[in-house]
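Shown here: the complex without one of its protein chains, the others still in place.
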Amino acid sequence: MPAIEAKKLSFTYAGTEKPSMEDINFSVEKGEFVILTGPSGCGKTTLCRCLNALIPNFYSGELTGELIVDGINVDGRSTAELATHVGFVFQNPENQLFSLSVERDVAFGLENLGVPKEEAIERVRWAMEATGILDLRNKAPYELSGGQQQRAAIAGVLAMRPSVLVLDEPTSFLDPKSAEEIVEIIAKLNHELQLTTLLVEHRLDVVSRYANRVIVMDNGKIALDGPPREVYNDQARLIGIGLPKVTMLFHLLRIDGFGVTNPITVEEAAADLRRLLAQ
Amino acid sequence: MISIENVSFHYTGGPDVLKNVNLEIKDGEFVAIMGENGAGKTTLVKMFNGLLKPTEGAVLVDGVNTREKSVAQLSRDVGLIFQNPDHQLFAETVAEELAFSLRNFGFKEDTIQRRVTSLLTTLDLNRYEKSSPFVLSGGERKRVALAAVLAWDPKHVVMDEPTIGQDYLQKDHLRNFIVQITSQGKAVVIVTHDVEFVAECRPRVVLLSRGKIIADGPAAEILTNPQAVKQASLVMPQIASLMNDLKDLNPPPNIIDAYAAKGFFSGKLKAKVEARAPTQRR
Partner (left out) sequence: MSLRFVEGFKFTRMDSPIHRLDPRSKFILTLGFFVTSLMFTNIIVLLVIFLAQVPGIILAKSPSRWLRSLRGGLFLFVFIFVMNLIFGTPIVTSLAFAIRFLAIMSAFSFFFMTTSADDLGLALEQIHVPYSISFTFTTAVRLVPTMAVDAQTVVDAQRSRGLELDKGNFMKRIRNYIPILIPLIISAIRRSVELAEALESRAFGATEKRTAIVTLRMRVADYLVILATFVGVGLALYVYFKVPLPNLVIPIQIPRLF
């Protein structure tokens, strides 16, 4: 059974004529790390908000098609119901921290779910350890850096033990170093816990190395879907997404007539170049 | 010219946010101020139009000390575009939004109409002339905020984190736009931590860390310096990282963009091909 399955999923925001997302069909297996990307307005934000029913519960409009997450048909479900199946991490760390201490913030979801105190404390400790913030447990969220706040948000979602993790541009407000750190943690959680991960991102240079699959959306539809090395092709370039610079470099070398590969990380590119120059 | 002379700054009762900063930005220069969150970047640029006055030292804009002019007077010459357009937008229509500052600065009504129309065209906002700014998408609102500040044609333009939330194409437009206005003789200062964007624009880079300037020079030099980059919580642009990994191939120093890198590798690969099978042309 796939972790996420979408069939002919479409959504039109109330008051608009054109669907923001049209005829979306895809399925994601358990444990996959999927990047969802595309130019502004392509529908990626719309799509990820369907996964935990924020659409249509928070946004009025017409939603058609079928979406099954963790074996549950999201139709008619509330977001609160789905919280133990789909964890959602938002872009702005400021607006997803609710308490005056990190520990209580991470426990927030569990408290809402009525999880018994002893079990909650243990799950909170586990989640904070998994995200590397155990030493920050007594600090107030406003005392933390952006990167630490996002880690606390991930821990808070993780504590509810969802089987799918959706993150909507979590690195937007972070500096490059914090962005890399947070993506490493997300990848670690995906790998160690087999936590199906859907990451909406523009910064493909940072995240590509961890993903096994990239879905590119354009104009409300899925344009490309496959492993990063396959998807980062001429069509992707035309759609206008920010491919890793080393990928761009090799594209330029290809134009110059050198039959080269399609690396997505610096290490791959360096190895490929050495090989080419040694032949 | 914007001149920062031995400036230190702290909020009342707080620690030093800026310490002995010295900086000179000439007309027509394109400067990127980079550094970790909390390094003092936004505090520094708020001094350019007098929103903040230094606790020690002086900031001079075109020779005039910012302590001697009001924020409104200084803003006439230094346009500051804030990170979040929602902190600015309030008017009923986009056209009104653009006219707002022009009215504040006392422009004549016919000049205002002319400028608004021209700006709507330049920034591709014509179809939104009568729309409410609040119904536009995030990227479009950022354009309106940009237009609203350019409306009065300030001599210098400062942008705080202009690339956050922008996709690749939007950043490309922004880059071209900056090139355009610097060619008009305006100084452009951007506060950013988008290393790849800076690598493509190749401005002068000023690195700020914990209130002090730790590096100041061309992007190609600064972004290829591992210590400086690390201290400012940045990462090297991918191409620079690549060249660093391939140091033993003796690439030219300070390559940070794909085109220059391609030039180098293409050359080497062509040389190999020719060495192996020299052309037999007579």
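Remarks
In this document, chain identifiers A and B correspond to the written order of the chains, with residue numbering beginning at 1 in each.
One rule holds in what follows: contacts are C-beta pairs under 8 Å (C-beta built on N, C-alpha and C of every residue); 3 or more make two chains touch, one makes a residue touch a chain.
This one's a predicted model, so the numbers in the text were calculated from it and none came from an experiment.
The missing chain, though absent from the display, is touched by one residue of A:16, A:78, A:194 or A:235; that residue is A:78. Only one of B:80, B:94, B:123 or B:242 touches the absent chain when the whole complex is considered: B:80.
Against the chain not shown here, chain A presents residues 52, 54, 57-58, 78-81, 83-84, 87-88, 90, 92, 94-96, 98-101, 103-104, 107-117, 120-121, 124, 140, 142, 156-157, 160. For chain B, the residues in touch with the chain missing from this view are 46, 49, 51, 70-72, 75-76, 79-80, 82, 84, 86-90, 100-101, 104-105, 134, 148-149, 152.
As a working rule, only the chains that are shown with their structure count from here on.
Distance between chain A and chain B, defined via averaged C-alpha coordinates, is recorded as 29 Å. By the touch rule above, chain A contacts chain B in their complex via residues 38-41, 145-146, 169, 172-173, 175-178, 180, 202, 205, 240-242, 244-246, 248-249, 252-253, 256, 258, 266-267, 269-270, 273-274, 276-277, 279. Only residues 36-38, 137-139, 164-171, 193, 195-196, 199, 233-235, 237-239, 241-242, 245-246, 249, 257-259, 261-262, 265-266, 268-269, 272 of chain B touch chain A when the two sit together in their complex.
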